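Here the structure is laid out as structure tokens; the discussion comes afterwards.
Heads up, this is only part of the complex; the chains shown haven't been moved.
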Amino acid sequence: MIKVGIIGATGYTGIELLRLLLRHPQVQITLATSEKHAGKRIDNILPSFSGATDLVLEELNDDAITSKCDFAFSCLPHQSAMKHVAHWYAKGLKVVDLSADFRFASAETYAQWYEPHSKPELLSKAVYGLPELYRDQIKSAQLIGNPGCYPTGAILSLVPLLKAEAIIAESIIIDSKSGVSGAGRSASVDSLFSEVNDSFHAYKVGKHRHTPEIEKELTKAAGQSVVISFTPHLVPMDRGILTTMYAQSQPNGPKDTASVLKILHDAYKNEPFVKIMPEGILPKTKEVRGSNRCHIGAVYDPRTNRIVIIAAIDNLLKGASSQAVQNMNLMCGFEETMGLQALALLP
Amino acid sequence: MIKVGIIGATGYTGIELLRLLLRHPQVQITLATSEKHAGKRIDNILPSFSGATDLVLEELNDDAITSKCDFAFSCLPHQSAMKHVAHWYAKGLKVVDLSADFRFASAETYAQWYEPHSKPELLSKAVYGLPELYRDQIKSAQLIGNPGCYPTGAILSLVPLLKAEAIIAESIIIDSKSGVSGAGRSASVDSLFSEVNDSFHAYKVGKHRHTPEIEKELTKAAGQSVVISFTPHLVPMDRGILTTMYAQSQPNGPKDTASVLKILHDAYKNEPFVKIMPEGILPKTKEVRGSNRCHIGAVYDPRTNRIVIIAAIDNLLKGASSQAVQNMNLMCGFEETMGLQALALLP
């Protein structure tokens, strides 16, 4: 049983951590903070938790966190996260940070896409929290940079194909579509129901901050610098990211769909949370909603010699909070799937 | 560990039973039927279950059911249900029937709103599966008529107020709003996305078949015949029923909101799945989505001397499948909350 703090508990990723951890057999939530609702019972702000907790939301106080918790999840915004996390880290807490602050080994890359990093000395201590790629390092890490929502599906899909030299790195195009919860829970005209409902659009074309995070992992897998086109879109739905990826097949690469799927299947056949769809079945976001799953499908198109790979995740779960819990399970020596067995809520 | 069959596994209530029971610690699903998809693996039809089961869907065969199962959930349509259930019952299986066929003690009432009943002798054996009202009878029952989706919230809200003689029975008006999954998973123009999205309407005004089911329980609670106005509406959402109820306060009835809430709170204070909202908080369907909860709120309006009571459930869960599992837990001597602890999926 570990004592866990959720820092920033009333945003969407914080709410999901509450939901998952209140039912986790090895966790006791000892502290939850909220700038906006400090002093109020969680179940007064979020009635879905009535009867499940008597916890009162607190203001963010680093000393309270380090004295009450063994483990902290930070749902703070980037830049704010690094300052607080550094304090907890120094006191020996294990930390999963859900911001971008500890996702990059290079302070320069971070500075280029975000702002300058004030705790660069911590970057080499942090492990990128994608268990399917870095399980062993995560097990012994004290600090995890939890992946961004868009990168999770893209990286899981493309890394095995790059490692297998199946696709041409220069040709990769990533067209992603996300549910609105990805925009967070702050008041904003752009995320009002009547603005986004029954509508669809792209945003930040060529400029989204998840681009370097994806490129970093693809570069490692390819053994060469990979530069991608990445276009995010907003879907009028609560949850889910579907990522459609295009890449040219290498001259010696796969020339039918079954061969593409075999590479993916071989890479993930023992993974509890990554499922490769059989030929002819393509993933739907609803089929992973509420679960810690990533579903991947693929099609080889002989007309263009292109491979189309499609990945679906729940952006708040495998794209954020349940992936964070998966990391916690590994860091604490619990069963990796503990508290994460829920199947998708359908319909 | 019991051996369970799900009869009609690829409709929405069947899918929810699969989801819940595949993760239930005391259940082994030994059989699942589907008229439409017999012979196919469940996870080919429903990829959300990939990796969670190797089961192949079967045709409905009563002998297979009685030989492979200790317990059966019937998701068959009414009339078809009674025939098959009678067979399984005779062979000693415990059964929860999700149709209307075993919800009425009176074959006449059933005949008046549905069609004539072909197994009237079974009606006295069946228990109405609303655990908060009939827990003890359910524990010893072999056959349960699982409540309809609309009645669950309405009955749970009004019964305590009638028993407390707080409201005038003749004045009850029930205005209900349901998500589209309540219409089932059969092909139909009326349930197409583009027909119901961004739209709202009432249907079957004064004629809906859940009317007598509600009246039957209110009549018992009131100790006098209760006739209600009941109007169902369709909401462009997947899941959830919000029921808004109006009733005149008795001359000696409650004259403020706190008094109304006290009656409800006293009735349900020990119930794991019924939560009374504090004054000033009204239930939202999303706050119970994915859970076995019923949330109830109320307001007393001094201008009209009317009490407004509002109940929210997930129509596929407390309104159908998780309530069925709650009944199973009681019938089999398991912990009542086993496998039903999930908190609402929000957002």
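A and B are the chain letters, set down in written order, and residue numbers restart from 1 in every chain.
Assume a residue touches a chain if its C-beta (ideal position, glycine included) is under 8 Å from a C-beta of that chain, and two chains touch if they have at least 3 such contacts.
On a predicted model such as this, the values are computed, not experimentally measured, just so you know.
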Number of identical chains in the entire complex, 2 depicted: 4
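Here is the rule we use: only the chains that are shown with their structure count from here on.
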Subunit A-subunit B separation of Cα centroids, rounded to whole Å: 36
Of subunit A, residues touching subunit B in the complex: 12, 15, 19, 22-23, 44, 46-52, 181, 197-198, 238-239, 272, 275, 277-278, 281, 283-284, 286-291, 293, 295, 341-347
